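Excluded from the complex is one protein chain; the other protein chains are retained at their positions.
Up next, chain A:
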């Protein structure tokens, strides 16, 4: 045999302190970001899909439905629509994360992670961080460009605009934990795929595309308390887009930024521990 045995690589660093744990979670997160980038490089088709999706949404809702929908308080429907689409792509990311995690779980990649000397929290933190950073920046960026092309604008200046995008990222990070949890629970891609249609009503029963005022009372209550609605209303407020809440609006719609932050905190408080616990105990 001609192979020479090279020196043994440096022994893996075992996680000792909380600081080290945090640092490694961050490094592992970056590695997983790199993984997502490599996947995109391997499958450029996904980028095309990622580009086409917002364009289709903008055209479909902006022009097809928009031609028949009256914006409350007047205004351009596409200006009204864009915050709703920002909120929708933010929440739809749950499905992408679920699918990715379920694939890893069913193919044994998750087991490999768990048999490696990594911090137990590194994979969930890395996965959610990678999804939020990459998906968020890419998804919102593309959607913003699509919006600008059809005449949407942010009217209140730099700071509220940045605040709106930060709020979208915060919510996206929170829901990526929901996706991560769902992926670990469903464990296989087929089941994850079947969840997608269930997701549609969740984004649609909201104020994203139409005002909730015209809905039957019970549906309106659902829509008003849907976190999608709070996020949409918050974006409308921060971007200065039409669709300001009516005087009798439900609390989350009247205080959308606070409501969105509270929703995000709630989701994180519930799903971060739940996800990490499930990841650790997945072996039963």
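General observations
To be clear about the criterion, contacts are C-beta pairs under 8 Å (C-beta built on N, C-alpha and C of every residue); 3 or more make two chains touch, one makes a residue touch a chain; residues count from 1.
Please note the rule applied: contacts and distances are computed from a predicted model.
Here one chain is missing from view; checked against "Cytochrome d ubiquinol oxidase subunit II", "Dihydroxyacetone kinase DhaK subunit", "ATP-binding cassette domain-containing protein" or "Aldehyde dehydrogenase (Acceptor)", UniProt names that protein "ATP-binding cassette domain-containing protein".
Within the complete assembly, A:117 is the residue of A:117, A:201, A:214 or A:273 that touches the hidden chain. For the options A:27, A:194 or A:221, the residue in contact with the chain missing from this view is A:27. Contact between chain A and the absent chain runs through residues 1, 3, 5-6, 8-15, 24, 27-28, 31, 34-35, 38-39, 42-43, 104, 107-109, 111-118, 282-284.
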